[in-house]
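Only one protein chain is missing from this complex, and each of the others stays in its spot.
On to chain A.
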Amino acid sequence: MLCQQCQKRQATLHFTKIVNNEKTEMSLCDQCAKERGDHVPGANSYSIHELLSGLLHSDSPTSQTAAPARKSRHPACQSCGMTYEQFRKVGKLGCARCYETFEARLKPVLSRVHSGYHMHTGKSPKHAVPRRNVQQEIEQLQAEMQEHIVNEEFEKAAEVRDRIRALHSRDSLDETGDA
């Protein structure tokens, strides 16, 4: 379909305008739409914030402050009481712990928002204590697994092996299963 205005370019925007109960249907190309000044969401600049809103916000945010969690299928954050549903509504997490609570569901979101990156490489506070040193944890588990094998406790060894695998996959990019 060609743009109604210039009749040259392909129309990419189709919308209905209602002014004083009068309905007009329009099909325009991006350029003509911009020139007409019709407000096209996202046409001004494609921003990640808009994308995120699209990903998270269901309708309009009802309240800026999250009420204490009610019964929900998914557990609320133990530290601040926010549920994932509330987060989707306001687009803001309730506390630092929320990142752990909703880790599985946040991961694909973070990856999309930050161009596939998942690991901070910038500045760190001087006091920063390694809270989750995955590498160390894995090494410790591997030693544990060896011990089980030596003792011929193969079931236990397999259990530990699975935990090691889980740690590895938490750290790798290509895990996308939990969207």
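By definition in this document, contacts are C-beta pairs under 8 Å (C-beta built on N, C-alpha and C of every residue); 3 or more make two chains touch, one makes a residue touch a chain; residues count from 1.
Definition applied: contacts and distances are computed from a predicted model.
Going by its UniProt record, the hidden chain of the complex is named "Protein-arginine kinase" among "Protein-arginine kinase", "FAD assembly factor SdhE", "Aspartyl/glutamyl-tRNA(Asn/Gln) amidotransferase subunit B" or "ABC transporter permease". Checked against the full complex, the one of A:11, A:29 or A:82 touching the unshown chain is A:82. For chain A, the residues touching the chain absent from view are 31, 34, 37, 39-40, 43-49, 52, 64-66, 79-82, 90-96, 99, 106, 109-110, 113-128, 130-133.
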